[in-house]
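Structure incoming, see below.
Only one protein chain is missing; all other protein chains are in place.
Right, chain A next:
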Amino acid sequence: MAKMNLLQAINNALILAMTENDKVMVFGEDVGHFGGVFRATSNLQEKFGKARCFNTPLTEQGIMGFANGLASQGSVPVAEIQFGDYIFPAFDQIVNETAKWRYRSGGQFSVGTLTIRTPYGGGIAGGLYHSQSPEAYFAHTPGLKIVVPRNPYQAKGLLLASIRDDNPVLFMEPKRLYRASVGEVPEEDYELPLGKAEIVTQGSDISLLAWGAQMEVMEKAAEMADKVGISCEIIDLRSILPWDVETVCQSVVKTGRLLISHEAPQTGGFASEIAATVQERCFLNLESPIARVCGLDTPYPLAHEKEYMPDHLKVFEAIKRTVNY
């Protein structure tokens, strides 16, 4: 075991993947000698050479197009989009190409080896264009997997699993936690399963569901709830697509209540999808309406960031409302 922050855990996973397999290549804007603007790819170029870890020109659609071609050739690209907010020039390549490659060719060709890494989320005074959580756009696209880790241990295990998974994975990294989240991480190789949620804390009155950086908020709110006698079960969804309906529904059957929280705007957010599915399956088990605590339906603000965020106080209030419905 070693103490690592989330960035170091990602860097460690990339080193393991690149050491194990010559076909793994890491590229994106500034990821070369500089090691990326957040330093997730530090020293990779020195260790593995410029041919396997390299800067690209500043073109997200180019990075993803290049990555698609490279993956279809049989290489294992790990492409970085510097901020989730800048993934949209690559939207066509991801939605129309990456996600449909295998399907449209009847399984003859595939870009299953591809992993797209991108930092997401707010809380860093990043305003409109350094704070967004674009997971729901991609969750609407069959053919993609979407994975979000919440801490260094998860980041390493999930990233290794994503790189080795035979499907294209969008790996969204909570950038607020890059250095803030520090924990014990095994130095050896390990994987955590994709498509599986994790029950972080057992509880009996309400299930709290979130992912990534929002998990800390849920834990804080659950502590407050505990002090007023409400027992919360906390679930980390970990994979947005495909998501673990079984674990979530089992928890809801047990607690009878569900609260879902994400930073992304509420309307059309992934909480909506979960709520719809859970009410279909657990209608008679529900003691109260499913609660959503999300970002407002505004662009991500700067001066009012604190007010916009679905923080622990908003979650705590929603817990009480739901339990006392």
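Some notes on this structure:
The rule is simple: a residue touches a chain if its C-beta (ideal position, glycine included) is under 8 Å from a C-beta of that chain, and two chains touch if they have at least 3 such contacts; residues count from 1.
Convention: contacts and distances are computed from a predicted model.
Look at the chain that isn't drawn here: its UniProt entry, checked against "CmpA/NrtA family ABC transporter substrate-binding protein", "NADH-quinone oxidoreductase subunit NuoF", "2-oxoisovalerate dehydrogenase subunit alpha" or "SusC/RagA family TonB-linked outer membrane protein", names it "2-oxoisovalerate dehydrogenase subunit alpha". Annotation: of A:Arg102, A:Arg117, A:Arg176 or A:His312, A:Arg102 touches the absent chain (contact as defined above). When the omitted chain is restored, the residue from A:Glu46, A:Asp92 or A:Glu184 that touches it is A:Asp92.
One chain of the complex is left out; on chain A, the residues touching it are 23, 25, 51-52, 54, 56-57, 59, 61-62, 64-75, 77, 89, 92-93, 96-97, 100-110, 112, 142-143, 145, 166-167, 195, 242, 245-246.
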